[in-house]
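Notes follow once the structure below has been shown.
Of the protein chains in this complex, one is absent; all others appear in place.
The block that comes next holds subunit A.
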Amino acid sequence: MTNLRNRYFLPLGIFVLMLLDGAISHVFSPLLYHGQVAIIIRLMLLGFVLAVYALPQEKWLIWYALLIGILYDSFFTGVIGIYAFILPMVVYLLKVVQPYLPNAFWSLSLVYVIVAAVFEICVYAANTMIGLTTVALSTFMVDVLAPTLILNLVIFFILAVPLTRLLVRIEVEE
């Protein structure tokens, strides 16, 4: 625990994932945003879900979620409070439920899909409430939520194992 570099590795890593979300969304925007279809990249959320599973003793995770949420809000939208509330909320709920769930890979993939769906629905609801978007609920479900979950599940299958190994290595070094 005395090693400061390891202490900062986790929040820094998730911060980089957040910036990657923005960069990927911009570079691949002709593919991701097509007419009403909008696919949201969520490497940041993947980082948090894997961290809850790989580092269950990490007490600071909710505070990291709060910090990353504030930075996300401030940098990408300028309206602070949406991600700053929903991200720690989702991480907290997952942390409460996690001990009761089996630790198998397939169970984790299912949990990730549910967490991602809850997360997107909350964000959409918050944006609709304050009038930042006027996309209809049916459009959101079909054109945003469904493709987003599919793509993020694919990303999960590719990145889950290497990212978990990386996280476990930090834990061992601590």
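One rule holds in what follows: a residue touches a chain if its C-beta (ideal position, glycine included) is under 8 Å from a C-beta of that chain, and two chains touch if they have at least 3 such contacts; residues count from 1.
The rule we apply is simple: contacts and distances are computed from a predicted model.
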Omitted chain, identified by the protein name its UniProt record gives, among "Cytochrome P450", "Cell shape-determining protein MreC", "Signal recognition particle receptor subunit beta, a GTPase" or "Ferritin-like domain-containing protein": "Cell shape-determining protein MreC"
Contacting the left-out chain in the complete assembly, out of A:Y8, A:F76 or A:F105: A:F76
For subunit A, residues in touch with the removed chain: 15-16, 19-27, 29-30, 33-36, 38, 40-42, 70-71, 73-82, 84-85, 88-89, 96, 100, 120, 123-124, 126-127, 130-135, 144
